[in-house]
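Submitted below is the structure of interest, expressed as structure tokens.
Complex shown without one protein chain; remaining protein chains in place.
Then we have chain A:
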């Protein structure tokens, strides 16, 4: 018994590495390649920008000009972010709740599976962008139409991944749940949901990507605020420094949201490591 306990404690003592070795490893692990690529792109951008620079309005504003525009636009971009998130969060959140709930139910109830899966096969591949003009025309406010389209884009990947997660619950977990006398609801909550989390997170990542695409596309159509609207607005005025700044800023926001989701996934799936 004591030998087993020692075996259990061993990894933590091994993991606590001493200073010198850790520092050397950190240095060896430092990945300079992405920074090199970024620097090369920046230089290429500067050179092309300079070459194209005519009088007045540059088509490709050089980095310094864009940075300046970005700095000047930060308050407006901040307000745009808030406006965009007021669409994104409810649309994505609703898709998440409904997609996971329906996906897990459909994946564990044969009758619901028979009802949902053929329908999903036809409905899911429709590019949600084609709904945008219709949603804007039919729904009373732009906010509602955009939220609906974001919901639609995020719902299908989350639903399909949750359902396939529920379908692939390992037999031993199912057996154990039955032997322990779990009710169907207990089985869903304590076994199917956690067991499907790896799939659900894949669906969430795909859905989040779609959400940002649909959000910005919808904003190009009819918004009076938001990230997509910012880019569209300054494109209309041929203010390319602000436009490029808006593109870069949107990229950064998307990246931040994706990283946050990835951190969440890493935390929730600790038992897979």
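Everything that follows uses one rule, which is that a residue touches a chain if its C-beta (ideal position, glycine included) is under 8 Å from a C-beta of that chain, and two chains touch if they have at least 3 such contacts; residues count from 1.
We adopt the following convention: contacts and distances are computed from a predicted model.
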Protein name (UniProt record) of the chain left out of view, among "STAS domain-containing protein", "ABC transporter ATP-binding protein", "L-beta-lysine 5,6-aminomutase beta subunit" or "Twin-arginine translocation pathway signal": "ABC transporter ATP-binding protein"
Selected residue (touches chain absent from view) among A:70, A:106, A:120 or A:191: A:191
Touch criterion as defined above, residue of A:110, A:140 or A:181 at the omitted chain: A:181
Contact set of chain A toward the excluded chain (per top definition): 1, 4-5, 7-8, 172-173, 175-176, 178-181, 190-191, 194-195, 197, 270-273
